[in-house]
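Omission of a single protein chain aside, the complex is shown with its protein chains in their original locations.
Letters A and B mark the chains in the order given here, with residues in each chain numbered from 1 onward.
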Amino acid sequence: MHGSEKVPIWRDERYVQIAFQVFVLLTIFALGQFCLGNMFRNLEQQGRQFNFTFLLSQSGFNIGETLVPYDTTSPYYWAFFVSFLNALRLILVGIAATTVLGIVAGVASFSDNWLLRKLNMVYVEVVRNTPLLLQLFVWYFAVFFGFSDKGKTSQLPGSIFVSKKGIVIPWPASSPLLVVLLGVLLSGAIAAYFIWKRRITRMEEQAASGKREQLVLFSMAAVGLLIVLFGLGWEMPRMSAAGNVEGGLRVSVEYGAMLFGLVFYTGAFIAEIVRAGIQSVSKGQWEAARALGLPSNSVMRLIVFPQALRVILPSLSSQYINLAKNSSLALAIGYPEIFATAQTTLNQSGRPVEVILLIMSIYLSINLIISLVMNTLNRVVQFKER
Amino acid sequence: MTTTHSPTASPPPLAQIGAIAWVRKNLFSTWLNTLLTVVLVLVIGRTLIGFLYWATTQAKWQLISANLSLFFVGRYPISQIWRIWVALALISTLGGLTWGVLARNVPQLFGRTTLTLLGVVGAIAVLMPAPVPYRILLLAIEGLVVAMAWGGRMIGHRSPKLGQWLAFAWSLSFFVVWWLIAGGLGLTPVGAGEWGGLMLTVFMAVVSILLCFPLGILLALGRQSSLPVIRGLSVGFIEVVRGVPLIALLFVGSNMIPLFLPIGIRPNLVTRAIIGLTLFSAAYLAENVRGGLQSIARGQSEAANALGLNPGLTTALIVLPQALKVSIPAIVGQFISLLQDTTLVSILGLFDLLGISRTILANPQFIGRYAEAYIFIGVIYWVFCYAMSVGSRQIEKQLNTEH
Partner (left out) sequence: MAQMQTDEMTNGTVGSEAVIVAENVEKWYDNNFHVLRGVSLTVTKGEVVVVMGPSGSGKSTFIRTFNALERYQKGSIVIDGILLSHDLKNIETIRREVGMVFQQFNLFPHLSVLQNVMLAPIWVRRWTKAKAEAEALRLLDRVGILEQAKKFPGQLSGGQQQRVAIARALAMQPKIMLFDEPTSALDPEMVREVLDVMRTLAGSGMTMVCVTHEVGFAREVADRVVFMDSGLLVEQATPDDFFNHPKEERTQKFLSQIL
């Protein structure tokens, strides 16, 4: 806005805005100086400095379970890496399992069966109104210890053993053949996807019956099933004469408790999201689809679920991030993931600031990665609107 | 010429009404459903029976009755517990009044859910294996709440201005309760190190949510601002705080705050934990209020500007009141989460409701009795959180039916 008069700077709205921001920056800067100054003085008084070189020195502590070799002479940064892998183990499996549980529970709330609906409601209301930490304690102490009380080993259906030393589940024995077979399964799955797409295209465009591809797919599925059941070489755990459990895959009780606790907790929230998502698809869609003659499960698959998915995906992202953040509670259970290792490091090395900075950047990166992945998925799924 | 008789309406066939019909429709409508029902009944039945058996024969419920004061007030000196009861009475009075005033337009003050909840609390008060005076006191408190609610509703109908007085009364009561708990000024001081149990949990949750309000609102406004520096700082703070686990923030609070302060000043652990909780809540509150702010039409601030209100007045008088009102359900939801999140301070070593269970379970008498302790704690949390979410839904309904 032009004027022939000169506007005094302290009344000029453009400069006032800039001056205000400069003032805020200066205040923050001054505050930062105060805090950092005190911090360096405090550290100096306690004989500590601020640097990250401690990461190279020996850790001196043990980590309960590791995927890769580690011992007390390994450096701190290796300890962090190892516990990061442990955290990933928990988070990735947790995300997969809780998605399945959440979808099942969410769909179950629409079931015709009154018992199932009520059970679902009780599940969601109990989980959402009690603290997560309490639930983790319940899973760890009351449930899992209940199975391994007084040194005994319980055997669950399916050859699963629970004892104080861990949970043992059937697992494929590792061998070169296993890698080859897994490769075969993976390529089979990809091929099946393309054959399926081709089937749909041919059915839509050429009015083909699709029976030929269906036969191919069924036989592929049968072969896949055979491979999974017999070819992978499942090792069934069994009790040896000495009372130990041999074979199979052993995971710690802590891992089991964290996994079940996180999966059930997050599952309740995902169930609500799924339920809200399906409800958000207006009833008119159901009715129109049924009026066209589509059978019930096709309506769900082709019409309702894709639309519900677009509403569900954004909320799912924040639940996955919550699961990743909640995994830090493993500290209270004793499962050695990043946060637990961080606390030990902090206490032992006396480097609170560095460790905390490290931890926060790790969690922020995990969040960022999950957000990026989910945002890409979201973009693929969203409507193209006018 | 035909005459059509309109037949008198006849009742439907027997199989379509009553309990039989309901069972058929809901439990046995298809063979899959029937199978499901049978399986569920078997599984649930077995679990329930097992649980009841354990609860009545093997469980040691004395754990609860012997440790009631630990559960509720931690290691607070027994001789001073009367102060807690006074504080509780004060809160119940105000709480009941507020409930009554807020719900003055709801058709039925004591609806089915409310009556059930009240009944459950009453039953617990009567059956609880605690010394009789405590049971009577609890019933008296419940009666106080109910009476005040009814009274508040009456007053709410007569003079809606009461709302302002209530806000003032609550602010005053906060300090009174704090004085009652902490002591000083005539009452024996009780250090924060001795607070514990449910009292500490509620105290920390309330203080955090109160303190986080100014910071959270500032952050929300900052995030909406058109000034890049302000917006950048707000977004940065909010995203960092929301991106890390709460336990990390609590560690930041407990480890870094003594470092950031001049040498020698070292606030106690409760204060540090509250600071961590406050920073955490402020970021989440900012997001809730942001949703409210975004829902306010632009025309509102335009009209305010056109009338001559400067940006500060516009925000304070026009935009914020509306945004906060819209955000109330989200804010209550956040308080519920905060109440559950206070359990994390037990990891720091504080003796909140969950942390005190460690002390209780360390008692040789009660080693290994995890289930009893956790069931008790779980029920307490569940009752609080469920009651609040029910209340929140009612408030939402009330707000939607008002102008």
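Criterion: contacts are C-beta pairs under 8 Å (C-beta built on N, C-alpha and C of every residue); 3 or more make two chains touch, one makes a residue touch a chain.
Since this is a predicted model, take the numbers as computed values, not measurements.
Check B:Ile318, B:Leu338 or B:Leu354 against the missing chain and you find that the one touching it is B:Ile318.
Across the entire complex, the residue among B:Ala169, B:Leu309 or B:Ile328 in touch with the chain not shown is B:Leu309.
Listed for subunit B, the residues touching the missing chain in the whole complex are 297, 299-300, 302-310, 313, 317-318, 321-322, 325, 403. As for the chain not pictured, it touches subunit A at residues 1-5, 7-8, 11-14, 16.
Everything below uses one rule, namely that only the chains that are shown with their structure count from here on.
The centroid of the Cα atoms in subunit A and the matching centroid in subunit B are 28 Å apart.
For subunit B in complex with subunit A, the touching residues are 25-27, 29-30, 33, 36-37, 40-41, 44, 227-230, 233, 240, 243-248, 251-252, 255-256, 258-263, 336, 340-341, 343-344, 346-347, 354, 370-371, 374, 377-378, 381-382, 385-386, 389. The touching residues of subunit A, when paired with subunit B in their complex, are 17, 20-22, 24-25, 28, 34-36, 38-39, 41-43, 45, 112-116, 119, 125-126, 128-134, 137-138, 141-142, 145, 321, 325-326, 328-329, 331-332, 339, 343, 346, 352-353, 356, 359-360, 363-364, 367-368.
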